[in-house]
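Just one protein chain is left out here, and the rest sit where they should.
Moving on, here comes subunit A:
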Amino acid sequence: MAASGATNDEMMDIGGAELDNNKNEKMFTLKKWNAVAMWSWDVECDTCAICRVQVMDACLRCQGDGNRQAGGKQPECVVVWGECNHSFHHCCMSQWTQQNKRCPLCQKEWSIQRMGK
């Protein structure tokens, strides 16, 4: 989320720089198109490809019965990012890595880059 915000800021800067050379009208059209493209890309990456739930929400396993207290979110149900930059629920990924140590999306060897919210 933070990363996409930064990218948008950069684009605004580029827009500002080019504003000096170009007419106002054209710049506005270009800026809007970029912002829309960014947004849809961001949403796609935020869904866990294993259980199909947003990585910021509790995974499908933790949403189950018996885990309803505290909004169904277990403390250990965090997001995990691999060196390949793919992200999943830690719960979903730890089930999968028991049988296969590769990223299910790009087949690269799975090693954890970071974990968190």
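Just so we're on the same page, a residue touches a chain if its C-beta (ideal position, glycine included) is under 8 Å from a C-beta of that chain, and two chains touch if they have at least 3 such contacts; residues count from 1.
The working rule: contacts and distances are computed from a predicted model.
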Choosing from "Dynactin subunit 4", "E2 ubiquitin-conjugating enzyme", "Cytochrome P450 27C1" or "N-acyl-aromatic-L-amino acid amidohydrolase", the absent chain's UniProt record names it "E2 ubiquitin-conjugating enzyme"
Residues of subunit A touching the missing chain are 49-52, 60-61, 63-65, 92, 95-96, 98-99, 104-105, 107
